[in-house]
Each structure stands twice: as structure tokens, then as C-alpha cells.
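Complex shown without one protein chain; remaining protein chains in place.
Going in written order, the chains are labelled A and B, and every chain counts its residues from 1.
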Amino acid sequence: MKAKKILQKLTPYGFLAPAVLIFALALFYPVFYSIRLSFFNWRLVEVYRKAPEFVGIQNYIKIIQSPAFQTSLKVTAIFITITLATELIVGLGLALLAERKIKGLHLFRTIFLLPIMVAPVVVGVLWRFMFNPNYGLVNYFLGLLGFENVLWLSKPFPALTAVILTDIWQWTPFVFLMLLAGLQNVPEDVLEASIVDGASYVQRLRHVKLPMIKSIIGLTIVLRLIDGLRALVVMYVMTNGGPGRATEVLSLHIYKKAFVSRRLGEASTLAVFLIIILLIVSTLLFQFFNTERRTSA
Amino acid sequence: MHNKAKLLIILVVALGIFAGSFSLVIADSHEFDWRQFEGETIVASFPAHKAYNHWVDMLPKFEEKTGIEVQVDQMNYGKMSTTQTLEMSKPNGDYDLISMVGPLSKAKYAQAGYLEPLGPMMENESISYPDWDFDDFVDKLVTTQGKVCLTCKGKNIYLGGGEGSDTKLYAVPASSEVSVFAYRKDLFEEYGLVEPKTFEDVLELSEFFAKNVDGVYGLTMRGKAGHQAGHGTLNLLKPFGGEIFTEDWEPAFTSENALDTLRYFKKIVEYGPPGIPSFGAGGNDNAFLQGKAAMYLDHSRIASLVRDPEQSKVKGKVAYTTIPKRKGIEDTTVAETGGFGIAIPANAGETDKKAAFLLMQWMTSKKVERELMTEYGVQIVDRESLMKEPELQEQFPEYKVMAHQVKLADPAWRPAIPEWPEIETEYFGIAVNKVLTGRKEPEKAMEDIVKPVREIMEEAGYYE
Partner (left out) sequence: MTRLNKWLRDFSLPGSEKLRKIDKAQLIRYAMLVLAAGVVLFPIFIMITTSFKTRTQTFSMPPVWIFKPTLKHYQEVLFSGNFLKYLVNSLVVATSTAFFSILIGAFAAYALVRFKFLGKRAVSTVTLLLRMIPPAVLIVPLFVLWLNIGISGSRAGLIFAYIALNLSFTIWILRSFMNEIPVEIEESAVIDGCSELGILFRIVLPLIKPGLAVASIFVFRISWNEFILALVLTNRTTRTLPVAISLRITQVGVHWGEITAMATIVALPAFVFTFLSARSIIRGLTAGAVKG
């Protein structure tokens, strides 16, 4: 009887074991390994020839001082801020448009799902083509409107703009779908009550709807932030981080440090910075929206 | 039982002696044993590039001759270093023979210890094909594509550093390119113009076309920010007597000759086809192929593109000549050299290395390269003997000029150091582009990048 009880106690751990094992081997250990390697000097070519050489916090000093790292931080910050702000505003606007029961809503939702589903490599390819200075459609339409040819991907500012526009194209639909789901979940009676109160549309939006979906907006921001910090494929395909380092976000900088500059130790240091940023940003946001939720509830 | 075993041993020994003496006879008569690695499989990393496409087409002949199976991983040449770096970093990489953009990759790879020096293999008679004729390769191209001196000091360490004892050969040329000057002979005849001898002539002619001929402009160049603008400038820099670095690796692009080059380049943009500041290699080629530019100064591949009716509107209307000089700076007709070299990764299996060496020799043998030219129309400038053949000169009208041009090639037309691509893409080529688009004066643009360029060089240890 007792043995059976112990066995029963162990059952949940048995069910969890495979997952835990995989997490340990392919996520925990690698992250731990990265943190450790960030204190070592190791070149890619030495991987099977030489053990890493311990250098203390030298990598950290070097990275903090390196202009490339500073640039990548700046680019990442600009990229995330602008994409997030635009996606939120446009996504919310569209969600408010589609929120009322309208015909064909499902078709719209299906169409908006497409950019989210398509591979980032494909997104990179198709926008690289769209932004081609000579036969790309973006310049063609700008030309019709009387603008001059823009050298989208070969000048720093336009290149960053192009990458940002691409992200907006791909992810505004996600914000739209999230917020739409949230809006549709706002109970009818609350809205009806406010209409009876004679509140205007803007008043209803400010005082009823937005507060009701505040936590969803928060979740959307967190998810987009995490994704923003992961993004690198579209840049890799469209500009490879260039021209110069104009579109080299932190994630891409890590890849290039490891497999183009072939410095594994410094790449790991960069990875540690990325993890730290991720933790700070998400903790702050979670906290912010959790307290918001409590006070508003 | 015992007897049988004895018999077997005797038989084996006898066979061994017989085979041994037989192989001695073969060696004596210089009969090369192509089939010594029969059954091996080797993997090659090649670019998706015309010459290599046709080399791949011809591979079945090699496989039949040697019994070696060759598998090829072909990709865009700009992406090759991505997978090559990964594979060569593993204890047992996938590749046994790699093609690389010689002048840049060989330095990087050799410095990292990724490449097998070819010297010992060439000395190993059992795997050296006697008719390979290594000496027939154009010397300057061998230096450009394959020679590295890792321990040498001074400016040309990655170009062999003179001929010091530490200079090693890591790759052989396999589809090199030189720069060439092309112009529209139909237009020149129509307007009674003479082919340019100096860069002053080129500028005058450019102005003439821009002002007098509808839809046709002067010289076209590449000027897109980054690598391309850097490349464009280097076409002019040496002939103008400029340098990127001094002997001591100090930045030299602020010198008067270098600034003069940039001022000249800016004028070329004014009279050239619209969009030079956005032209990469493709845009530059296209301007000439579509008939928008009357003159062209860039890679020799343009000749095959001109012949391709699918891409070219100027087929049969183009003539070639030696790259002009700058007045007052005589001895410096200089050509750029580039293209591919093939090398053997140090982490390939021992037998695979030898089999790959056979493939390397076969690919670059006179017979195969000749076939590449006559059967597939691929232009090969790697071998002296081929360029001298009248029959080939007839098939490739640019060949005569190029045979001459390649001898004037300067392997050091760009700093052949691992740091150069970074400097060019991120600083030099961007500064040049700012000059071309009028956002900065040459003096200012060049002075502004001295500091970051010095930092890169310092970090890499050039000033110790």
C-alpha cells in the first residue's frame, strides 16, 4: 500500500521527465555554457584543437567599449521602439474598425494571418525584391507619386526604414488579431451600459474599452518585445546587417561575431547581454501590467 | 590445411612482387595513375558561377577517369564562406575541395589554419600529374589567388611577402578575373572618336557623350555605398598613384593623389549614366549592356555578358583596350585581379585530400580549361599558354588585350589583408559614396575615417 502511494507521488515526475531532460540538455545547459564561455577567449577554429582560454571579464570590457556593440544596441532599440509603436497604433485602429460585427470578417482575419505564417526568410526575400532600387515595386509606386528613386538597402537610414517597414508589414496583423480577440471578449452589457449613459465613442474607447483590454495590450507588447529581440533573419536576408552596421540588431551581431568574426567567447558575452536585456525588459513590463491590472480590477 | 595456407602466402607475396615491379615500371614511364583513389567520394564547395557550372558539367569525365565520386555543393559565391567556415571548424568537415574568392578568403582562411599547404602534395610524385604544368599559370594570378606568408612582416604579407622562405602556396587559380577597359566601337566610329589612352581622355569622352548623345553617357563605375564604391575607387586609385596604406600600414587615403582620385571619380559620376552611386557589380554591368554607358572599366567577365543576347543590347558593338594611364603618372597601368582559387581544407581526411588534389589538377589542366573555353565559351585567363593560342584569340576577341593586361595586373591593387573587407565595407566604401553623392568633400570624408580605420588596424596588431 505504501509503495503504491510513493509510486503515485512519483507519477507526475515520470510524466515530466522527458520534457525536463530535453530542456536541460538543449536549453539550460547551453545557456549555462554560454555564460561560462563569456569569460573565455575561444576562436571558432580552435573548437576541436584547443581548450578555451580564461580571460576573466576582459570580454565584457571589450564588448562594452566596442562601437559595434553600441551601434547594435542603438539599432535594436530604434527597431523595436518604432515597430512596436506603429504596430500597436495601426493594429489597434484596424481592430477597432473590425470589432463591430461586419460581413467577411473571417476572410479579413485569414488574410491578415498570412504574413505571420510565412517564413521570415521568405519575408526577407520578397521585401528585398520589393525594395530593389531599380525594379522594385516600392520605388515604382513612389515614382508614380513623383518621388525620386530611393536606394533602399544601400544607405543606412533607408535600409533601417526598409527593415522596420518589413517588420510592420509582417507583425501588425498579429497585434490586430490579438487586440481584436480582446475587444470581442469585452462583455456586451458593459458596453451597452455606457451607451445608455450617453458616452461618446471616444469616451467609451478611453474609459471603457481600452481599460478592459489593457492586460491584453500588455501581453501583446511583451510578446512583440521578445520577438523583436529575437529578430535577425529578415535583416540577414535583406541587408546582412548593412550597409555598415545600420541594420545589425543585437541578435544578428551575435551570429556575426561567432561565425563571421569567429570569436566564440565574445559572441557568448554578447549573448549574456541579450539575456540580461530580455530579463530586465520582460520583468519590468510584467510588473507594470500586473500592478496596472490589480489597481484597475 | 597448412599447405593451402602456405600456398596462399606464396601467391600473395608473388603477386605483391609482381605488382610492385609493375608499378615501378609505371612510375618509370611517367604513366600517371589516375585510378589510385578509385571508390573514394569527395565533396567540393563551388560557387554558382558560369565557369564552375561547366566544370560541374564536365565532372562525369573525371569520375570515369579516376573512379572517384565527386559531390558538389554549389551556392552563391558571397555565401560560400558561411558554410565553408562552419565545415572547416569541425574536426571532420564536409568539404574536401573548396573554391573561394581567392584574394580575400585565402588570407582569412590561411591565418585561421583552415587550409592545407599545397607544396608537400606537389612534391609527392605519386599524386602529381606530370602534365599539369604548374609553371604555365600566370605568376601574378598564382600569387593573388594562392600565396600567403603568415610570418612575413611588411606590406605584402598575404601576397607572399616577396619570395621569402615562409611563403606557402595554399590555392591555385581557378577562374580568375582581371579588370578590362571596354568601349562602344560603333559609337566611337560614328562620332569619329579615338580610343582613350589616358584618364584625361576618358573624362573628355564622357563629357562628350553626356552632352551630345541622347540616352548615352560616359564611363560607368560601381559606386554603391560599401564594398562596391570601394571597389570602384580602387580601379582608379593605383593608376592615379594613390594607396590605401603606407608601407607601415598607416592610412594613406588622405594623400593628394587619393583625393585627386575621388575628385575625378565624382566628375565621372556627373557625366556617367544616372545612378552610379547606387550601382553594384550588376548595376554597373547592366548600364553598359543596356547601352547607357559608352565606356566600361571593371571585370573581364563583361566580355562574356556582352556576347549573351539575353542580357546584352550591345553584342558585336564593343571593343577592348588596355586600361588608360593618368597623365604625369606614367608607369602605372594597373589591372585589378580577382576571381576564384581552389584549395584543400586542412581538416579533410588524408586520402580525401589526395583525391581532391587530383581533382584540383584535373580541373585546372590545360586540356580541361581549353575545353571549358571552346565547348562552353567560358573565358579563362589563368594560363599563359592558352591566351597565346591564335584559335582561342579568335573566339574571344578580348583575349589579346587581356593577355597583355593580365601581365600588368597588380596583386596588391587592394590591401590583401583580412581586415580590408571590413574597412572597405564599413568605412572606406561608405566615405567614398558620401563624396560621390556630394554629401561630403573628399578631404573631410577621408579624414573622418582615419581614426576608425587605424583602430581596426591597431587591434589586429599592425602597429606593434
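The rule is short, and it goes like this: a residue touches a chain if its C-beta (ideal position, glycine included) is under 8 Å from a C-beta of that chain, and two chains touch if they have at least 3 such contacts.
None of these values were measured; they are calculated from a predicted model.
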item: Chains in view that touch the one left out, judged over the entire complex; value: A, B
item: Sole residue of A:117, A:145 or A:202 that reaches the chain not shown, by the stated touch rule; value: A:117
item: Touching residues (missing chain, whole complex) on subunit A; value: 9, 11-13, 15-16, 18-20, 22-23, 25-27, 29-31, 33-34, 37, 47-48, 94, 97-98, 100, 102-122, 125-130, 132, 134-135, 137, 140, 169, 173-174, 177-182, 185, 215-216, 219-220, 223, 226, 229-230, 232-233, 236-237, 250-252, 254-255, 258-259, 264, 267-268, 271, 274-275, 278, 282
item: Touching residues on subunit B - with respect to the absent chain; value: 43, 45, 48, 71, 73-76, 78-79, 82-83, 86-87, 90-91, 94, 280-282, 285, 310
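Methods note: only the chains that are shown with their structure count from here on.
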item: In the complex, subunit B residues that touch subunit A; value: 82, 85-86, 88-91, 112-114, 224-226, 275, 277-278, 280, 283, 425-427, 430, 452
item: Touch list for subunit A against partner subunit B, complex; value: 43-45, 47-49, 67, 133-134, 149, 151, 154-156, 242-245, 259-260, 262
